[in-house]
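A single protein chain has been omitted; all remaining protein chains appear in their positions.
Just so it is clear, A and B label the chains in written order, and each chain counts residues from 1 on its own.
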Amino acid sequence: MDLTQAVILTIVTAATPLLLAAIGELVVERSGVLNLGVEGMIIMGAAVAFAVAKLSGNPYLGALCGALTGAAFSLLFGFLTLTLVTNQVATGLSLTILGLGLSGMIGESFVGQAGVPLNEIAIPVLSTIPFIGPLLFNQDIIFYISILLIFGVSWFLFRTRAGLRLRAIGDNHHSAHALGTPVIRTRYLAVMFGGACAGLAGAQLCLVYTPQWVENMSAGRGWIALALVVFGSWRPLRVLAGAYLFGAVTIGQLHAQALGVAIPSQFLSALPYLATIVVLVLISRNRRLTLMNTPACLGQGFVPDR
Amino acid sequence: MVEARQDGDDCLLEVRDLTKIFGEFRANDGIDLKINSSEVHALLGENGAGKSTLVKMLFGSLEPSGGQIYWKGDPVEIRSPGQARALGIGMVFQHFSLFEALTVAENIALSMDNDVPIEKLADQAEKLSREYGLPLDPNAHVADLSVGERQRIEIVRTLLQNPELIILDEPTSVLTPQEADKLFETLEKIRSEGRSVLYISHRLEEVKRLCDRATVLRHGKVTGACDPGQETAASLARMMVGSEVKAVTQHAGSAGDEVLLQTNGLSAPARTPFAVALKNINLSVNRGEIIGIAGVAGNGQSELFEMLSGEFLAHDANAIAIGGKPVGKLDISGRRLLGAAFVPEERHGHAAVSQMSLSDNMILARHRSDAKVFLEGGPLKIINRGAVKTAAQRIVEDMDVRKSGEDPQASSLSGGNLQKYIVGRELDRQPSVMIVNQPTWGVDAGAASRIRQALIDLAENGSAVVIISQDLDEIFEVATKIAVINEGTLTEAEPAADMTLERIGLLMGGVHGEDHGSEASHAH
Partner (left out) sequence: MRIELERRRQQSPLFSIFSPFLALLLTVLAGVIIFWLLGKNPFSALYSFFVEPLTEVWSLHELTIKAAPLIIIAVGLSVCFRSNNWNIGAEGQFIMGAVAGSILPVLLPSMQGYIVLPLMMLMGMLGGAAYAAIPALLKTRFNTNEILSSLMLVYVAQLFLDWLVRGAWRNPEGFNFPETREFHDYAILPEIVPSSGPTNYGFVFAIIVTLLTWFMMRHMLKGFEVSVLGQSTRAGRFAGFSNSKMVFFAFLFSGALAGLAGISEVSGAIERLQPVISPGYGFTAIIVAFLGRLNPLGIFAAGLVLALTYLGGEAAQISIGLPDKIADVFQGLLLFFVLGCDTLINYRVKLVFDRTVKEGGVS
């Protein structure tokens, strides 16, 4: 493996958690719900995935439990915002705060311990293709899932009746309700899907990216994933592109730090965050584009008449 | 009742003692209703009588609190719109249940309970729409369509379900008279196919013209069942309103020469993808005049209101003048200081903040014009609650606003009472220019008549009044001159006496010029 390949590989690994969390949040937002708790769900997924993998010795079980934890944790958010119609911004924030706290307690006893990494699975034949083979077809299972999810979600949203219903609910929940489409139930499912994706993103962090538990190891990725959804204007393939772009920025600054570029490391570390702001500005300054793409009911509570 | 069951052979839907209670409010109270096959049945009643509640229960979107629905003689429980559709009930909603971001075909697919591929549905819809003379492009985005076209989607997608009963909720309230005629033809065709129609309206003339039977609701109760053909408009109105509504009286107009409000070639680009651009609008309102601006919803009424009010500023200061002063670049507070007053269309969240008290809603519109009374403490601008409450109380008394509690939240008032308060809040200042968008939209007959009279009285006392309204009856009732807005352009205002319904209808549909107008009037 040459240097270029090695660099691209690290970019892919850095991008996968962003991609997973963002594609989950994309589905949530398409249904008209804004869940700002992505960061909390990622870190909960990471803590549980690490603990389960460590205790059982099976990283696959860990990853599965990470995803399930994310989904279960998102139900808290779902119950408050969907059943009790609380403010989605504030509720998402409290999910993040709670997640950071709970994960710290779960992970407390694992600090400093070596993790159980997920191994690569080489896909026969394909992995021997020169250059791209080792990059795309000799990866861990979470990478494969992330790619499948991007195309799966794209197909679901734009090619199936259920996906059409979900988009319709995000566009106008009153109309959807009047036609008999189950608004609340669909949103619960979307929120749980988003939670599972974020949980899996957390599992990737502690089983693949850095196989160990570090407190607050999500390091703002949940927020970057939220920005990626806006960046991708709620379209899966654009989110894919955005996630890899951000992966590249993150890895680029790490390499720059390692090479001892004459820029303070703190400035390089701030790059992904600054890049997020710049990208948000570039995307959102086109009001027409944002207006046309944003799900019209995003963030609004819905109480059905009965 | 027993007899009713026996001749039930051609009875399609029957409702007995249907009741719906929200909290302590009985929206529907023991409703009995019977619809036969192949009949157009009218459900009459004014705003707030409980018509929408009733049909929502029939369509499964509301759960009844009591009573029973029979479908073809069998008792049924309709728990969801899907179940209603499965029975053979279709619904065309008043405010539509469409999705702006989606295409026509996608909108149609969303109301179908089968999994027919969208392409195939689009073909079916196109074929059906041709059959009924309701042309549709399945690939168009709803956001780009006019109100009339949107209603066509609703009707076509309902017909695609092949229903035996079609419910139409106030379908003509957003159509031009010509579009309404077209709709009546479609309904005749539907009836001739053996389907039934439940037609909800508060427009007596069209009910008389179209419907075989009528059921009248008032305050959630049935107050009459009749053959509308045998009744007069006045007798139907009595059943609907309960008592005689005071007729609006207009004295011989004494318009002055002084121009109080004027626009000179006012243009404005669309601010959002969903808005309408205003093109070269020229309007001139004299002292003592009431100009009625007619038009189908979504043709630039709100945009014109925003420009006249100063909520959004014009690019040219001279584009708008109040009392001879150029105000195009003056904000709404500045225009109010010049004596102008404004009543927007939307009560909740525009003219008033729902969760605020009536007195706080007083400050909303008048903190600047009445700063001397309402504010103290100089630059600190401390609110003098006592003075505000006194003013609010004065309006409640002047306009006969019914409320519970001393200073309740705006959200707790009925539509009519809140509208009386909002209009009264502006009249109380005795404005020299008053601009009102949809003055009686969703307001009961009593409150509507009171509001219209107040606007006429204001003009007679020397103010200039502009009324933007979709309700042509209202325009003819109060306006001294009428102009029509269509796709952001405004026709020249003409004396109300010279205008006919046909001519306004043609202008609303975008047909200009004398030729078409005279052709149409010959045809009738």
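One rule holds for everything that comes next: a residue touches a chain if its C-beta (ideal position, glycine included) is under 8 Å from a C-beta of that chain, and two chains touch if they have at least 3 such contacts.
Nothing here was measured: the structure is a model prediction, and the numbers come from that model.
**Q** Of the residues A:9, A:61 or A:85, which one touches the chain left out of the display?
**A** Answer from the full complex: A:85 touches the omitted chain.
**Q** Which is it among A:99, A:115, A:134 or A:170 that touches the chain not included here?
**A** A:99
**Q** Mind listing the chain A residues that contact the chain we can't see here?
**A** Per the touch rule, chain A residues meeting the hidden chain are 36, 40, 76, 80, 83-87, 89-91, 93-95, 97-102, 104-105, 108, 220, 223, 226-227, 230, 264, 266-267, 269-270, 273-274, 276-277, 280-281, 284-285, 287, 290, 303, 306.
**Q** What residues on chain B make contact with the chain left out of this view?
**A** On the chain B side, contact with the omitted chain comes from 22-23, 63, 309, 311, 331-333, 336, 342, 344, 346, 349-356, 360, 363-365, 367-368, 375, 380-383, 405, 408-409, 411-412.
The rule is simple: only the chains that are shown with their structure count from here on.
**Q** Taking each chain's centre as the mean position of its Cα atoms, how many Å separate chain A from chain B?
**A** Roughly 45 Å separates the two chain centres.
**Q** Given the complex with chain A, which residues does chain B contribute to the contact?
**A** Its residues touching chain A are 56, 60-63, 80-82, 84-85, 93, 96-102, 106, 109-111, 115, 272-274.
**Q** Over in the complex, which chain A residues touch chain B? Could you list them?
**A** 161, 164-165, 167-168, 171-172, 174-181, 287-288, 291-292, 295-296, 305-306
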